[in-house]
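Here the complex is missing a single protein chain, while all its other protein chains stay put.
First chain written, first letter: the chains are A and B, and each begins at residue 1.
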Amino acid sequence: MTYFPGDPKPKKRMSRLERKNTLIAYSFLAPNFIGFAVFTLVPVVLSVLMSFSEWKGGALSSMKFMGLANYANIFSTTRVGMTMADKGFLAGIAYFFNRVDLGIALKNTVFYTVVTVPLTLVCSVALAIALNKSVRGAVGFRAVFFFPYVASMVAICVCWNFMLMKDGPINQLIMALGINFNKSWTADNTMAMWSIILVSVWRNMGYYMVIYLAALQGIPRELYEAATVDGANKWQQFTNITLPQLSPTTFFASVMLMISCFKIYDTVAIMTGGGPGRATKMLVTYIYDTAFVSYEYGTASAIAMILLVIVLAVTIVQFSMEKKFAND
Amino acid sequence: MKKLLCLALVALMALSMAAIASAEGTTVSIATWDVGTTPYLKAQKDAYEASHPDVTIEYIDLASQDYPTKAAAMLAANDTTDIFMVKEILDLHNWNEAGYVENLNDYIASSNYDLSGFVGMDANYAIDGNQVALPFRSDFWVLFYNKDIFDAAGVEYPTNDMSWEEYKELAIKLTDAEKGIYGTHYHTWLSAVVNHSVADGVNTLIDGEYSDLAYFYQLVLDLEDAGACMAYPELKASGLHYSGAFGNGNIAMMPMGYWYVATMISSIADGTYDVGNWGIVAMPTKDDVAAGSTFGNLTGVAINAKSANKDAAWDYIAWLCGPEGSAATASTGSRPAWVSDDVADVMASVEGFPTDDASKAALLPTYVGVEIPGTDKSADISTALNEVHTEIMTRNLTVEEGIDEMNLRVAEILAK
Partner (left out) sequence: MSQAVASKGAIRQDSKAAHIIGQIVVYVVLIAIALFTLIPFVWMLSASLKLDREVFSYPIRWIPETFHWENYSLIWTKVPMLTYAKNTAIVAVAVTFIQTLTSSFAAYAFAKLHFKGRDVLFMAYIGTIAVPWQAYMLPQFILMRSMGLYDRLLAIMVLQAFSAFGVFLMRQFYQNIPTELCEAARIDGLSEYGIWFKIMLPLSKAAIATLVIFTFVGTWNDYMGPMIYLTHDANKTIQVGLRRFIQENSSDYHLIMAASVVSLIPVSIVFLALQKYFIEGIATSGLKG
């Protein structure tokens, strides 16, 4: 964990000061890192290995190396339902996303993430700024918005299924607004996904609001004072001071939110079970089924690796943007 | 690192074995679910401990919903719990493939164990000629009905030889929207709606051809349209449990597994149900299928390959699945897998069981098909069928489209 030969700026030798600083840094890291390595990193590495192996449980040493077989398995498109004429590359892609479990789960998960992340972030920033200081009753409001995150998932999802039922309160509201929709959301191929998105935004906006609230406390007041003296209006202050100052937090929030969206499981498992059909089948639902219904642990790990690659790619992009932005 | 781990493991095992040896007598541990609310578990334990004073039965209570996951994790991690209950045949198949469970052939041969009482049901737990579990409970499906609703409507009770068409007419006749009475009730499971197709002894749910399900889908959707049963989408969204639904006293008939008898008896006794008189009859059948045919599933016991007390575990499951254990199981209103007239008498004499002759006759079905046979594709097929099932029942697909989709999905799985 110490030396990285490919480090961009190779120095002949570490100076004594540098060595001392590195040691100090490691001493800061150690208490957390040891626990992290033993209980999380090692199992994760094992699961990476498992994605290239066959393993049916029992001793970990009984893993059998299989190369890319697990990956071939999940990407395989036997295309039973296709006629010969359909067999082109594009038709293959379409088939993958419309009929293969992995393709459907990927499509659903990406759609869910792309909608949920910005919606949640906008809601939570707005709430945090509205409740930052001057609103009377801010304490009560914050507690109310945080409440959804605090409640147990089983109870919450059961409640929401009821709220979203045919003739339920949400549909009554929609009908009052003149939109003609009266079907249980979770029973409709399109709306089932939106019901998951709705519950996720509802549950998470208070959570990220808290993070933003904490971050707002960290913005030095004199920045605003100086801006006021310079005659900047509220909106200019928001775009020129608040948003840039919040950027490390936004980096954190967007990465965490993206990851948690990619990993969505509970809400789907309790509310829709991935249905109707495969309309809300997500990557982790698929992983879970593969591991604990079909007992194909290697394949389950392989699906997880796809998730890992996507998330790491997006995170590295965000990370490098943050570095440029914050200039360390 | 590996060596260290092995050492630690050995030390641990030695410690746990020492702990067992130091205790007096033998303890047989059994992984199961819902211990506090499953009367037969207590009856079985009490009966066995009474006749085997040197043995203690210890239940490991796992959450019923997550039993397969938790059991899989325990087995994968070399847990030494002696016996694992088998909730689904699919799980057993996976356990066998992973080598988690003991092959019972030698035990059966050396103790001359008589399997005839299972009337062939033990075959469901035999994989490649190896008997890897024994059944102790067999729950075939029967039709529950609420006698008070029939009486109030002045309609004759259902009989043991009804056809599905007669059943459908009856359900529509008994429906009374004003009084909020539904003629029948279907739980959201695939099995509740269409598994009846396997009662003919020809069709199975893994044969890849599902046109035989169309009749049952159409039947249920027609009943929904007639208002004779609650609509699937709302039932699914609300999560209404069938026991609460029937217990409300406004449902005239309900196809359900035999296990519900024990729940009915105890819930009426403690006053949680609004149901007075009730009965059971055999499931309706299609015209070309013998009356009394139905489908069912088994609950069994398997011995953990890592168990340290395999002989004691075998003694227990041999007792549990045989006549004596079955009497203990039957005494609580549950139906043991072991079939005999004695056991049927015990079941019919349980306090709270309906006293009419039809209910008693319904205890002995003529044919019981397997809900879903276990093969290495069964888990995937079952997942696919269940997914399409939700689409048909929420009417995102028509019955025909749904059947085509089922055929296609399963063809994709079989082609892999």
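Here, contacts are C-beta pairs under 8 Å (C-beta built on N, C-alpha and C of every residue); 3 or more make two chains touch, one makes a residue touch a chain.
Not measured: the values here are computed from a predicted model.
Of the options B:Pro68, B:Gly183 or B:Gly247, the residue whose C-beta touches the omitted chain is B:Gly247.
Across A:Ile104, A:Leu121 or A:Val284, the residue that sits in touch with the chain not pictured is A:Val284.
Against the chain not displayed here, chain B makes contact via residues 5, 8-9, 12, 33-34, 36-37, 60-66, 69-70, 73-74, 76-78, 234, 238-241, 243-245, 247-248, 259-260, 262-263, 267, 272, 274.
Along chain A, the points of touch with the absent chain fall at residues 1-4, 7, 21-22, 24-26, 28-29, 31-33, 35-36, 38-44, 46-47, 50, 57, 60, 127, 129-135, 139, 141-156, 158-160, 162-163, 165, 167-169, 202, 206-207, 210-211, 213-215, 217-222, 224-225, 228, 234, 237-238, 245, 248-249, 251-252, 255-256, 259, 262-263, 265-266, 283-284, 287-288, 291, 297, 300-301, 303-304, 307-308, 311-312, 315-316, 319, 326.
The rule is simple: only the chains that are shown with their structure count from here on.
Rounded to whole angstrom units, the spacing between the C-alpha centres of chain A and chain B is 38.
Contact residues on chain A toward chain B in their complex (touch as defined above): 56-59, 61, 73, 76, 78, 80-81, 99, 158, 161-162, 164-166, 183-189, 273-279, 281, 289, 292-295, 297.
Every residue of chain B that touches chain A in the complex is listed here, in rising order: 2, 68-69, 72, 75-78, 90, 94, 97-100, 232-234, 236-239, 379-380, 383, 387-388, 390-391, 394, 396-397, 408, 411-412, 415-416.
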